[in-house]
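All protein chains but one are shown in place.
Lettered A, B and C in written order, each chain numbered from 1.
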């Protein structure tokens, strides 16, 4: 089952600057080989359900390994059976409708 | 890794009444043996990371099996290494602070 | 426009124990007169769109006033035009379908 997901990972009890942790998350994701994309409020990622969930779990474990006592994550994900769709298709489909 | 999670599952392209789908999700969760709790905007659930994620995946598969072409889910989850905490502890801890 | 909402408010840079902040949020909400309900991963609330948003804004301001430098909130909300629905109806509607 292919999933298009986005997630925001929040280290709690680890101070106020989150970018060192988000950078580490990006490194973890780069190691998975999954398509992923950083944006201002999180990271989009896609792949097989289990691969995506294993990647997010690895991010939690990595942050805890860096000494973060509490990690909160918000995940949004979509699956569909009517057709095959990729992350890039979603944005392209909206942009096509916005073209004058 | 123990996780306290909450999720909201939204069937798309399946009409406007969501309660038949949410009821089916509750049945799926009941079959997992995990602690779970329905509320007005979703369901809270806790357990080992993989067990919780497998349960949510089963919900997606069940809704697709009912003919829903597109399923969108929002998951929030927390893990912590500083101490053992259960869902019931979280609410109790806030209520204790609200007592006059 | 009536809205049924749920939100999770996360103080960042304020240590690891969140319950003192969540308790304060509950006090702010109690002062609004809006129907609201604490659960293990957040608080459900309903009312007119602007009243609900003003309440959540007051929670942010209150936490900043307590010295929290950074506040992250996740809100889910639904509006509908087909019929009038209240928070309590949503849970009752699912439970009715689960009755043997």
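Observations on the structure shown:
One rule holds for everything that comes next: contacts are C-beta pairs under 8 Å (C-beta built on N, C-alpha and C of every residue); 3 or more make two chains touch, one makes a residue touch a chain.
These figures come from a predicted structure and were not determined experimentally.
The missing chain lies against chain C, touching residues 1, 13, 49-50, 53, 57, 60-61, 64, 69-82. By the touch definition given at the top, chain B reaches the unshown chain through residues 10, 12-13, 15-16, 18, 69-70, 72, 74.
Residues of chain A that touch the chain left out of view are 4-6, 8, 16, 19-20, 22-23, 26-27, 37-42, 44, 74, 76, 78, 80, 82, 87-88, 90-91, 93-98.
FYI, only the chains that are shown with their structure count from here on.
Per-chain Cα centroids separate chain B from chain C by 17 Å.
If each chain is reduced to the centroid of its CA atoms, chain A and chain C end up 25 Å from each other.
Computed from the mean C-alpha positions, the centre of chain A lies at a distance of 19 Å from the centre of chain B.
Within chain B, contacts with two or more other chains are made by residues 74, 76, 80, 82.
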